[in-house]
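What you see is the complex with one protein chain gone and the rest in place.
So, subunit A:
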Amino acid sequence: MNHNQPVYTDNDPQSELVTLNLGPTHPATHGVFQNVLQLDGERIVSGVSTIGYIHRAFEKIAEHRPFYQITPLTDRLNYCSSPINNMGWHMTVEKLLNIKMPKRVDYLRIIIMELARISDHIICNTIIAQDTGATTTFLYLFQFREHIYEIYEEVCGARLTTNIGRIGGFERDFNDIAFAKINKFLKEFPVALREFESLLNRNRIFIDRTAGVACVTPEDALSYSWSGPLLRATGVDYDVRVNEPYCSYEDFDFEVPVGTSGDIYDRYLVRNEEMWQSVSLIEQAMEKLKHEPAGVFHADVPDFYLPAKEEVYNNMEALIYHFKIVMGEIDAPKAEVYHAVEGGNGELGFYLINDGGRTPYRLHFRRPSFINYSMYAKMSEGMLLSDAIINMSSMNIIAGELDA
């Protein structure tokens, strides 16, 4: 028996069932993972999910890297919304070090995180549309992801794997061009999103393909530890931003949209509404920024926050701090901390154990895609193949977050 293959096979030569390998590389999976399906005609009888094709041992690597060098690893978890991962990691370390952030930094972080959430949801929702055959909507809204990447680029210089911000704040203040681009985005995106909704929300073909497909009960969703828009689509109003506010989310006024049946259409609607809420959050944050002292972009913690480069070259203390921080020689408490943020796909958790060394003793990522995906094979049973494919799109499984 070849152990590379999933253990499940149907060896009966008389069987009427067809085995279909969906993946590891398949246009419909939008990532590298495999499903071996047993088909009876077009209907799926059973399936086995195989993952791990891009496993990169991040948890092992993280045990050998100082805190600063772990940020680029988090980029590569959910690479559709890397800033949320970056900020989640920074906030985990800040929680460990008991750093209190200035409000202005929190608001800047919220702007970036909500932009990331919008870009994540744009990908998911446009791809549901794409997989049901509506290419126009995909191309139409997808350009706004480009505009969001331009904002990232203005803030940190990178686009996809952003490595944005630092432990203790941002590496530099947002410049005027960044603010101008955010304002432009806030003006243009709602128009496009409204048009996107008008193309799909009441579209007969789209509703026929999505409504009532892959319904999930809240009990099942909770039992499978679902989180994020998928859980909310089933009607459970769990959002980490509300349940355990971090980064000053408690200062903001926003709603948590929930669905009723947990089907693909509800997931689509929940994500769309979350984009509206994110736009509103960014607007509120831009408004709040006007009342905060300008120019504050990091906490005053020289022991942990990397000094500016010109300081390092001209100032002895700055050079010492720079060296100590880069080498991981910081006085972090020996403790363990769990910090969760609301990622694009759900609760993104960081479980960090520090033993006083230069590197974490153990770092575990609670990756929402990994946990959400565990139900996929079971959900697919009895489903049409074409429905299973849009079901996968609507779960927004990101291979990077699946495999870590």
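Here is the rule we use: a contact is a pair of C-beta atoms (placed from the backbone, for glycine too) under 8 Å apart; a residue touches a chain by one contact, two chains touch by 3 or more; residues count from 1.
One rule holds for everything that comes next: contacts and distances are computed from a predicted model.
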Checklist entry - Of the options "ABC transporter permease subunit", "Circularly permuted type 2 ATP-grasp protein", "NADH-quinone oxidoreductase subunit C" or "Fe-S cluster assembly ATPase SufC", which is the UniProt protein name for the chain that has been left out of view? => result "NADH-quinone oxidoreductase subunit C"
Checklist entry - If the missing chain were put back, which residues of subunit A would it touch? => result 3-4, 7, 51-52, 55, 57, 59-61, 63-66, 95-96, 220, 222-226, 236, 238, 243-244, 328, 335-338, 340, 347, 349, 351, 353, 357-359, 361-362, 364, 366, 370-371, 373-375, 403-404
